[in-house]
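Removed from the display is one protein chain of the complex; every other protein chain stays in position.
Entry: chain A
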Amino acid sequence: MIRIENLRKTYRAADGREVEALTDINLEIGTGEVFGIIGRSGAGKSTLIRTLNLLERPSAGRVLVDGEDITTLDSEGLYALRRRVGMIFQHFNLLNAKTVADNIDWPLKATGQGNAAERAARVKELLALVGLSEQGHKYPSQLSGGQKQRVGIARALANRPQLLLCDEATSALDPETTQSILRLLLDINRQLGLTIVLITHEMQVIRTICDRVAVIDGGRIVESGKVVDVFLHPQHPVTRSMVAQSDALAAASFAPAHAYMSDKLRGTLVRLTYIGDVTYQPILSRIMAGAKVQVTILQGEVSSIKDVPFGQLLLELEGGEDDIRAVFAELDRHQIHHEVLQ
């Protein structure tokens, strides 16, 4: 669906210096995928997503959408591309002077799609899709933040795009509303087969709906891959610190338990990570039943990332070196990742 090749973006700062906002970005995003880009503020994520519909023009490199290099499009081609690519925004960017229904109708009307009756039918359909059938006559100022973003989504879908760009779409919303908007996006992704690219600074967003993630820092992609892999086995320091700061994956950091336990520890401190079906099987009990090792669970989490269940446990193992090694061998056999911390 999308291929970004050697993308670079520099701009001239107020004092005349060249600032490099994006450096050597390479990404591939598949059709129907929910792809997240996470980074701290100023990391370049917003600039990056805006190159996908050329709101931001790259300084070098290529951006291919459906095999077509969009950086070479003329203005007609660019209009056409933008009609195929929906976008939603952190601050919704609705037209305050138009009703909800007219906001959704606007991209259709302004690009000359269909007659009034056809458009009205489409608007009705979209209002129903985002759960706002009763709100069509209202003005945006009469809606809550979550409802405004629903209007934003309906408007972005009006032209039946194949790709939806979400620019910090939930960052201005409270956690509960964030979850409902994310559920809506996931529904749309599944129902319509829409490819979604989103940027966020919230781990929770990535974890809830993304299939794959890229971590961006200082204008470079420092890590990317499946969400479970990146979050459960973070490699880059930035990813690690983001994972550690996130409540969602508290077990990954083990900081509190670690500080409390460090002087009382007798055995070996081990972190287990397991993904998939194994999460809901009594493997640990089976392994431990046959082992001459005492096990204490210090901290743990069993949850899921999008649809993939995972578990993370911090264990203290007490026993002979050989016995512990035997336990490790059993863990390996069941594809449970283990890491000795101390």
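Operating definition for what follows: a residue touches a chain if its C-beta (ideal position, glycine included) is under 8 Å from a C-beta of that chain, and two chains touch if they have at least 3 such contacts; residues count from 1.
In the analysis below, contacts and distances are computed from a predicted model.
Enquirer: What is the missing chain called in its UniProt entry, if the choices are "Type-4 uracil-DNA glycosylase", "Metal ABC transporter permease", "Cytochrome c oxidase subunit 1" or "Allophanate hydrolase"?
Expert: Record says "Metal ABC transporter permease".
Enquirer: Of A:25, A:43, A:94 or A:336, which one is in contact with the hidden chain?
Expert: A:94
Enquirer: From the list A:13, A:110 or A:289, pick the residue that touches the absent chain.
Expert: From the options A:13, A:110 or A:289, the contact with the absent chain belongs to A:110.
Enquirer: Hey, which of A:19, A:60 or A:80 is the one touching the hidden chain?
Expert: A:80
Enquirer: What is the set of chain A residues that contact the non-displayed chain in the whole complex?
Expert: These residues of chain A touch the chain that is not shown: 53, 55, 78-83, 85, 87, 89, 91, 93-98, 106-107, 109-111, 139-141, 155, 159, 165.
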